[in-house]
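Questions regarding the structure given below will be posed in turn.
Missing here is one protein chain; the remaining ones are kept as they sit in the complex.
== chain A ==
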Amino acid sequence: MATLAVSMFRRLEGLFCVVKPSGVHWKLVRDNVEKNLLKGLNAAPPQSCPQQVRFLRDPGADTETTKSLTLSVASVPVLSKHPLVTGPEFQRIQVGVGHRLDVSSSGVLVLAVGRGNRVFNDLYETRVTRDYTLECEFGSATDDFSDTGRVVERSTYDHITLDKLNRVLAMLQGAHQKALLTYSNVDLRSQEAYELAVQGLLGPEGKSVPILTGLRCVHFQPPNFTLEVQCLNETQKYLRKVVHETGLELRSTAVCKGVRRTRDGLFTLQQALTRHHWTAPHVTRAVQQYYSSKKNKKTRAVADRGDRITTTGGECDEQPPNLNQ
């Protein structure tokens, strides 16, 4: 017999994503979410204390030595099942964390509750890219590549134009594209490589160096500029280093003021829950949304496959651009 809290927990099991504020460790975020969920689960009205029938002797009957039986039937609550004695129904729940974010970065952090944790292994194995937005500033270099570190160098940035920046970014992206091919472990001249490249599935198996699959400047107003990055197997520190190197390539210096993850696999910032919404009802809604979106995706994928059969002939003619080099 499932209690109300248990059925509520069943609805919580799954994946959802939250917005991690910068300056907070991800463990703190996880603990906070767990605490809030536990509070929500245990706030559900507890099962009423079960009653037990006991035969109580009347206190008056003891003094009188009457032969008659004076037992009164009373239904008393079983105190050993009282919620104050047994404690809350849920004392800890498993909340797992997906791809980590370091302290000073913010953005989408995928969390899983209960059985949702099993999905994480698949999430790690599949090559899902992540989107980042990097807020950067020209003019100084620090020891940890962020704006809060110790400044080790200052420089001018008047000579930098958007054109120059784009050239450097394109060069960087090209280098990473090459790395992607070398780490993808398939012979480039084979049909297999071609098939994978057509589907866009070329990529490293498991661990590899960080690879940027996309890099562009979305905002340029010296000294500030903003980069948008799609990447695999990255760390936030590596992204800051990329900004630093971009600055050096431009004969200047740059620091990264903020790293924000805007997408992790299929979790986007739109679905992410902000700090005020880390409560059981909101998480339940987010988890249900995740399941429904997964279902939709499956049906759409089936429909897509149907479409593709008719159009494969057309697609076969064009060569994937990254195999032309």
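Going forward, contacts are C-beta pairs under 8 Å (C-beta built on N, C-alpha and C of every residue); 3 or more make two chains touch, one makes a residue touch a chain; residues count from 1.
Note that in this section contacts and distances are computed from a predicted model.
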| item | value |
| --- | --- |
| Record-based protein name (UniProt) of the chain missing from this complex, from "ResB-like domain-containing protein", "Transcription termination factor 3, mitochondrial", "Autophagy protein 5" or "LON peptidase N-terminal domain and RING finger protein 3" | "Transcription termination factor 3, mitochondrial" |
| Contact partner of the left-out chain, one of A:Ser22, A:Ser155 or A:Gln288 | A:Ser22 |
| Option from A:His99, A:Arg130 or A:Arg260 whose C-beta touches the chain left out | A:Arg260 |
| Which residue of A:Ser80, A:Gln199 or A:Asn224 touches the chain not shown here | A:Ser80 |
| Positions on chain A where the hidden chain makes contact | 19, 21-22, 24, 57, 67, 69, 71, 78-80, 82, 84-88, 106, 260, 269, 272, 274-277 |
